[in-house]
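Here the complex is missing one protein chain, while the rest keep their positions.
Labels for the chains are A and B, by order of writing; each one numbers its residues from 1.
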Amino acid sequence: MTQPAVGAVTTETFPKLLLEHARVRGDKVAIREKDLGIWQSWTWKQAADEVRWLACGLAARGFKRGMNLAIIGDNRPRLYWSFAAAQSIGAVPVPLYQDAIAQEMQYVLDNAEIEVAIVEDQEQVDKLLELLPQCPRLKLIVYDDPRGMRHYTQPQLLPYGELRDIGREYDEAHPDFYPTELMAGKPDDVSVILYTSGTTSRPKGVCMTHRAFIDAARGDVGFDGFDDSDEILSYLPMAWVGDHLFSYGQALVAGFTVNCPESSDTVMTDLCEIGPTYYFAPPRVFENLLTQVMIRMEDASRLKRWLFDKFMAVARRCGAEIMDGKPVGPVNRILYSLGDVMVYGPLRNNLGMSRIRVAYTGGAAIGPDLYRFYRSLGINLKQLYGQTETAAYVCKQPNGESRLDTVGTPLPGVEIKIADKGEILVKSPGMLKEYYKAPEATAETITAEGYFRTGDAGFLDSDGHLKIIDRAKDVGKLNDGTMFAPQFLENKLKFFQFIKEAVCFGDGRDRVCAFLNIEMQAVGNWAERNGLPYTGYVDLAGKPEVYALLQECVDKVNADLAREESLAGSQIRRFLVLHKELDADDDELTRTRKVRRGYVAEKYAPLVDALYGGADHCEIETQVKFEDGRSGVIAADVKIRDVELVPPAEHRKAA
Amino acid sequence: MEHSRSLGEPILSMDEISLSFGGVNALSNVSLHVREHEILAIIGPNGAGKSSLLNVINGVYHPSKGTVTFKGATRAQMRPHEAASQGIARTFQNIALFKGMTVLDNIMTGRTLKMRAGFFWQCIYVGKARNEEIEHRHKVEEIIDFLQIQSIRKTPVGRLPYGLQKRVELGRALAAEPDLLLLDEPMAGMNIEEKEDMSRFVLDVNDEFGTTIVLIEHDMGVVMDLSDRVIVLDYGRKIGDGTPDEIRSNQDVIDAYLGVTH
Partner (left out) sequence: MGPFIEVLIAGLMAGVLYSLVALGFVLIFKASGVFNFAQGAMVLFAALSFVRLMEFLQNTFAPILLSLAITIVIMIVLALLVERLVLRPLVNQPPISLFMATLGIAYFLDGLGQSIWGSDIYTLDVGIPKEPLLLFESVFEDGILVSSEDLVAALVAGVLVAGLAVFFQRTRIGRALRAVADDHQAAQSVGIPLNYIWVIVWTVAGLVALVAGIIWGSKLGVQFSLSLIALKALPVLILGGFESVLGAIIGGLIIGAGEKLSETYLGPLIGGGIEYWFAYVLALAFLLFRPQGLFGEVHIDRV
């Protein structure tokens, strides 16, 4: 028996929503975590108690209204509770990306004037302790997992369990404290500060109010009809707006169950065990899943492979149409149901997607094959569009209107305007209040009419769907005036399983050239199957056979581009395969794995010069940082390939 | 990383141990003590008798002369499974895992000696035996958590990369909650990152569980960082015994071993 989402009367802040759930569905599971191989669960009532004790514990240690609480770690129930605990005593939670290095954290800790932090484990504690000299304000570090912490004696440290006990005692001594504090919360108080990852500049703290986030979450819940019977697996960074919206905002509005994986390595297994009904993943995760399926299929018996190929062809033909309720012939219908029993069903089960009602992707463009693959399996994969500043609440594809090249229609309450240069302007219920301590930035980003400048270039098509082309500032021009949308090209390249990353150059130049990164696993497997020996990444990336393989991919992209009149001129004319994987640790990618094009161009200037200078190879040495913080040098002789231009007109006739 | 702990009384003493195979002396008159909670490294050139020494401790070889005293009991002969039941666990130079079994099952076998229900009566998987199984499973899960191998819990070990297999083997040895842990070249064939991981686990084991560890290792950097004390063997004789710093400056050792480039 499912119950409706919590009513709006007493629920204008998140802590009040939590109390309401504890009252309405107190014995229903609110959150699960896999620990020591077993799924542990907490009901809404238990969760509300945990939050209460935690809040009291923080208060007992001098944490007060108006202060900010840093939260760092993988998705853990106790960290989610920390959000609510901070909010219920009028403080503001500030989640940090858990894989950031200490130096990257320092800015946020300073900017948000953090005095208290709740972190997951030793790894995060070490980072904060390292920053103590630079951040003398930090006076309390609470840690969840005591493993390895035995010999730590710093006075700032406190285990989570102890804080909780302190809170329990405090609550018994001051039973009125918590309810009074909680009721003092107002909907227009800031509920969370989410720092943007900052592709180019310093991170900015986006201040969201309870009202904005709850309205956005409520809009989503209404749009997709989520209720308390839904299940979600929370595995994306807690500092990212998406996770905060799905696992915190929507969960607290709809009352569904949040599941925390055992560790970041076990997400696949945990997904299978939980079988969520609602799932979000960025395109690269969907891509990894598909790659794994394909690799396993390569090893499967010939009969299984044959069945898989045959039925996947059927699915490609009519799977998505059947799901969208479009007319499909009886033969295909019968074949599809047969395939469902023999291939799609088991496959969905293997992917942990048997129970999925709604799956979303967003944040980057998704490849056509990828998109088609999941849709044709009967997984309702749709796209959404939004930013941190809009609580990720701008556009979503309605059921039955999922399309590859759009990000959906504006959600209820959202207004969209297209400014000059194609920039998308948004007014959303989930809009930011301001950037933290940065009034100029706020003024720059919000127009006089109250629209948020997304910085994305796009347009609304005739069906009212929004289409994104590129970052507004990234859209450039070749010297002959042809439009050059680098991210668009790079995404097309990355759709191939052999290409992990691509960086395209062309703005203010005569032609388009590209850096490519091989996908080690896929290319490695391909090499093994073809009896191509190699000693490692650098060697494999430099093999002529691999160049030939990637050239095929580039040719296909060019053929695609040749079909679009406005893009035919931006075909890729030369490319090289980088000797090193682009890495966030070397600042070549952002933490959300977006390419820092300018930085890459600067770092690999000799290679760029060689691409445009006409050389057919280039020797280069590159500094790299290993995971443990040491650095080394990779030297390689990188070869460069020319690519044939596909004549636009001729190709169109052929196609 | 600096680590300090209180070293206790000798847990293992070997007196005047000699061992020979068909006239070749693998060990001659080797005496040593292993103190409680310490990490002792045994080093020496190939064929110096390091593995033989470990095999004597573990009961695989029976010394032709000398005595072994473990936890106060001086023993004559014993077989490996008896050594195991007295609290000696080990890993092997060439990983000896049960390749067809999952990681979980492999580590569960490490609990064999902790199972109280009689060996013959465990056939019936009900009642008491079942509860016991759950109890052991919990302990094994703690080890899986400790070694951070949750994601491969259900994977057959034969399919794992080498470094992870080594880690699973350590897990199986830990499952026995040993007093003395013997590691035969725990880092052989690993890359730098895997070696660092393994070093950290060895230190953590020693730290968290207070386990006494005797290890054989070729990587001098690892040995010097990791161990409290180092014993050097050469042609079956003990030629050095002291802290890593003492060993570094011991002329005999330098001549016999460290001076030789490997």
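Worth pointing out:
FYI, a contact is a pair of C-beta atoms (placed from the backbone, for glycine too) under 8 Å apart; a residue touches a chain by one contact, two chains touch by 3 or more.
All figures in this text were calculated on a predicted structure; none of them were measured in a lab.
The shown chains contacted by the absent chain are B, with contact judged over the whole complex.
Taking the complete complex into account, B:Lys99 is the one of B:Lys99, B:His138 or B:Arg200 that touches the chain left out. Residue B:Ala176 is the one among B:Ala176, B:Val222 or B:Ile247 that touches the chain missing from this view. Within the entire complex, the positions of chain B that touch the omitted partner chain are 58, 60, 79-81, 84-85, 89-90, 92, 96-101, 105, 108-110, 112-113, 115, 119-120, 122-125, 129, 133, 158, 162, 172-173, 175-176.
We adopt the following convention: only the chains that are shown with their structure count from here on.
Mean C-alpha position of chain A lies 43 Å from that of chain B. Contact residues of chain A toward chain B in the complex are 35-38, 147-148, 150-151, 262-263, 265-266, 268-269, 626-628.
On the chain B side of its complex with chain A, the touching residues are 137-138, 141-142, 144-146, 148, 150-151, 153-154, 193, 196, 204, 207-208.
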